[in-house]
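Scroll down for the structure; my scribbles are underneath it.
The complex is shown incomplete by one protein chain, all other protein chains being positioned as in the whole.
Going in written order, the chains are labelled A, B and C, and every chain counts its residues from 1.
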Amino acid sequence: MTGQTHSPIIEVAGRGLAPIIQLIGIYVFFHGHYGPGGGFQGGVLLAAGVLLLRMTVGAENSQAHVAAKRTLTNCAIGAVIFVGTGIVAILGGGYFLDYAHLPVQWLEPAYMRYYGILFVELGITLGVMTGLITIYDDILEVDYA
Amino acid sequence: MAQSSGSEQVQTGFFKKYKAVILQALLLMALWLVLSGHFDLEHIIYGALSVLLVVWLNYRISFVPMSNGEQVVGSNVIVHRMILYLFWLLWQIVKSGTFVAYLTLHPKMPINPMIVRFRSKLPNPLAKVILGNSITLTPGTLTVDIKDDFFTVHALIKDMEEELVSGDMEARVGRLYLNKCTPEEMCTDISILESSLEIRKSVSRRDRK
Amino acid sequence: MENFFVMIAAILALVLLIPFYRVYDGPTVFDRLLGSAAVGAKTITLVLLFGVIYDRVDMFVDIALGYAILNFVGAIAMAKYFKSTRRK
Partner (left out) sequence: MEAIANIFTVIFVLLGAAFMLVGSIGVNRFPDFFSRAHASGKVDTLGIMLFIVGLMFYNGINLTSLKLGLIAVFVGMTSPVAAHALARRALIHGVKHWKRNEKEG
């Protein structure tokens, strides 16, 4: 039983279910205001969708989906978005992550809070998702950098 | 490995693949609307952007061949037959659940497990996957492995194995893709594995009859 | 109706304990994995029941969906993991 590849059931199920899982992850991220969810949970579900493809299609083949060499950069970008929003709020005259003081003139403070939270959650989602994928790739010792 | 031939297929069948992507995007959008429950413009725009992102990410991997070298095809399903098939499958789930529950609660537990191996002639990998999942969901049988054309199936009792061997379900799956498909020509090379990994007796279908 | 759901939740919580015997006693590793997967499948319904009892089904549906997803991905990951140990 050498050279055993995956059975087609698992592979096709992975290909078919991964988009659904990723969409549910994005939904959880967007609807953090109304229900349970938010950046961290959405990021975990997104990472689950990507890792499902990594596991079923194979680490090499699923590089076309999310490349391993980009994940660490994206993780850093997510962290920069999170911290950067807070620092911009400080520069605008408020406290750290004080969304009402973001220097965006054409928005009401209430809307600014809404979009500020969404923006920070985007950073968290990106960071958590790509961080988890980076951990998986690192454990597997996939190095396509 | 099969990269060059794959790209040629992409060029010739481009419209078909495009259609599949649009279908996927519509299904995902419906999923988003069901999940979201906010029908104002802002949330629908978010949904459209998310669906575009997801479809774009998964479009790139749909060109990668499967690990056994075959291309991923399967958008040529006959749709109304597929819907009927799904209802039939739902009924099979109910039947198989009650059947295994009956076996569990029977005091003497009349099971006689065996591993059956057979070869199927279904046209493409997706049909094989549908057949595998259907076998798992029908009473008393569980798909254990699919390798190339060979299915390895664990059957709980002997009657179920006979039903499996008759090729009836394969013809049902085959009719999702082909217009005519008879049970007699689908299933060949049946053998019953007595232990997990070795073949004791190999009986062809004709001899069994 | 409320009492009925509370009763069902209590029964399910007891049913949830039965597969733990398989997790504890399984002769092979796969029996243990199967037991844990069975526990996960029942947890989905328990989460939904909590939603009904607290009258927040719309919220708990999302949690149950996420739990189902993670249960599935976990089962696939466990199957994948045993491939890797076999090869070494």
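The rule is simple: a contact is a pair of C-beta atoms (placed from the backbone, for glycine too) under 8 Å apart; a residue touches a chain by one contact, two chains touch by 3 or more.
This one's a predicted model, so the numbers in the text were calculated from it and none came from an experiment.
Every shown chain that the unseen chain touches in the whole complex is listed here: A, B, C. Not every partner is drawn; the one left out touches subunit A at residues 1, 4, 7, 9-10, 13, 17, 20. Mapped onto subunit B, the interface with the missing chain covers residues 31, 34-35, 37, 93-94, 96-98, 100-101, 103-105, 109, 111-115, 132-133, 136-137, 140, 142-145, 152, 154, 156, 194-197. Within subunit C, the residues in touch with the undisplayed chain are 1, 4-5, 8, 11-12, 15-16, 18-19, 21-22, 28, 30-31, 33-35, 37-38, 41-42, 44-45, 48, 52, 57-58, 61-62, 64-65, 68-69, 71-72, 75-76, 78-79, 82-83, 86.
Criterion: only the chains that are shown with their structure count from here on.
Inter-chain centre distance (subunit A to subunit B, centres taken as mean C-alpha positions): 31 Å. Multi-chain contact residues, meaning those touching two or more other chains, occur in subunit C at positions 58. Subunit B contributes residues 24, 28, 31-32, 35-36, 38, 43, 46, 50-51, 53-55, 57-58, 60-64, 66-68, 72, 125-126, 128-129, 132-133, 143, 145-147, 197 to its touches with subunit A in the complex. On subunit A, the positions that touch subunit B within their shared complex are 1, 5-9, 11-13, 15, 18-20, 22-24, 26-27, 30-31, 34, 53, 57-58, 61-62, 64-66. Interface of subunit A with subunit C (complex): residues 4, 10, 14, 17, 21, 24, 28, 31, 35-37, 41, 44-45, 48, 51-52, 55-56.
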